[in-house]
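The complex appears here minus one protein chain, its other protein chains still in place.
Our next item is subunit A:
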Amino acid sequence: MAARAAPAGRRGALRRPLLTERAQEALTAYAFLAPFLFGLVVFFAYAFVRTVYFSFTRYDLFHPPQWVGLDNYLAIFQEPRFLTALANSLTFAAVVTTAQTVFALMLALVLNQKLKGITFFRAAYYMPSVTSSIVITLIFIWLFQRTGVMNYLLTLAATYWQMLLAFLALTALVQAALVIAERRRHLPASVLEPSLLVVAMMVAAAATAGLAAAGVVRAFPRQEPVIITWLNTRRRFPDWGAPIPLEAIMMLNTWTTAPTFMLLYLAGLQDIPRELYEAASVDGATPWQQFRHITVPQLRHVSFLVVTLGLIGTLQMFDQVAIIGDQAPLESVITLAYYVYNNVFPGGALPRIGAASAGAVILAVLTLVVVLIQRKVVER
C-alpha cells in the first residue's frame, strides 16, 4: 500500500487539479468493471443473500415466501435424506482429499525427473483433468457395468491369484537377495533400487512360469465370472463404510483430480534447493529419510493448498451424482450439492426451496470453515 501511495503523491504534485483526476480514474475503473460487477452483484452477492433469506422461509416457487425462522434448519437435521447427504459429502471429501493428495505427491515424485519425453507423459496424465465430467462419468459407468471391465479385471484376479501372489512373493525375495548382495560388495543400493527390481521381476516371472508348468501354482478357471454390482446397490463395503456406488465415484474423482494436484506438487518439488539433498546424502541419509525430513516439510505449503482446494472441490461434488442418476439408488450417492438441486427440482413434487436453501447455506459454511482453517494454518 505504502509503495503505491508514493507515485500517486508524486503525480499529484505534477498535475492539478488532483480531485478530478482521482474521480476520473475511479469512474473509468467502474466503467471497466461494469460487466463483471453486474454478474458479481446480481448472480453472486444478491443470490447469496437471497439463499440465506430463503433458508428462513417456507417457499415453493409458486406462493410468496413465508418467514419461518430457524424451522428449516431444525427440520433438515431430522430428515434422513439430508443426514445421508451430509454423511456422504463428508466421507467423500475426507477420503478423496486424502487419496488424491497422496496419489498426486506420488505421481509428482515419479515425474520429477530429467528424462526425454517427459512432456508426453505429463500430457497423458492430464487427459482425465481436461475432459468433461459427463464424458468421464459415462465412461466410468460403462467400466462399472455388470459385465464391465472392472468386473473382468476382478475375474482375472480371481482366476490367476495364485500366480500373481507367487510372482509378487518371488520378486520380493529376489530383490532382497540382490540388495543384500550389493551391500555386501559395499555398493549403495536402496531397498527399491529400480535396476535391481527389473532383474528381480524378470527372474520372478520366469520362476512363476516354471512353478505353473510344474503344477505347484495353478489358475482357477471359473464357470461364473465375478460379478460385483457397483452402482445399483445399497450395500456398503465394509459394512460400516461408505455405500459401494459412492466408493466407485471416489475412485473416479481421485483419478480425475490427482493429475491436477500433481502439477502443484511438481512446481513445489522444483523449488526445493538441491543443496538440502546433497548435504543430506553427505550425512548418509537414506532416500526415505530424505523424503521424510526434507521433501515433506519443504512441501508443507503446497500440501496445505492441495488439501484446501481438494476439500473445496470434493464438498461440491454434483455432476457425477446427477449423471449416474437412476443407475444407483439415490441414498447411496446423494451429496449436499445434489440434495440442494433435488429439492429445487424434485420431479413431480412441490419444490422445497426452504430446505434446499438451508442445505445450501450449510454447504457454504462448510466450505468457508475449510478456507478459514487453511488461512489460520498458513498464517502461523
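Simple rule for what comes next: a residue touches a chain if its C-beta (ideal position, glycine included) is under 8 Å from a C-beta of that chain, and two chains touch if they have at least 3 such contacts; residues count from 1.
What we mean here is this: contacts and distances are computed from a predicted model.
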item: Name of the absent chain as recorded in UniProt (options "Peroxidase", "hydrogenase (acceptor)", "Carbohydrate ABC transporter permease" or "(Fe-S)-binding protein"); value: "Carbohydrate ABC transporter permease"
item: Among A:M127, A:A206, A:A219 or A:A279, the residue in touch with the chain that has been omitted; value: A:M127
item: Candidates A:L154, A:I312 or A:L330 - the one touching the absent chain; value: A:I312
item: Hidden partner chain, residues of subunit A it touches; value: 4, 7-8, 11, 14, 22, 25-26, 28-30, 32-33, 35-40, 42-48, 50-51, 54, 61, 107, 110-111, 113, 115, 118-119, 121-135, 138-143, 145-149, 152, 155, 185-188, 193-199, 225, 255-257, 259-260, 263-264, 267, 309-310, 312-313, 315-319, 322-323, 325-327, 336-337, 340-341, 344-345, 353, 356-357, 360-361, 363-364, 367-368, 371
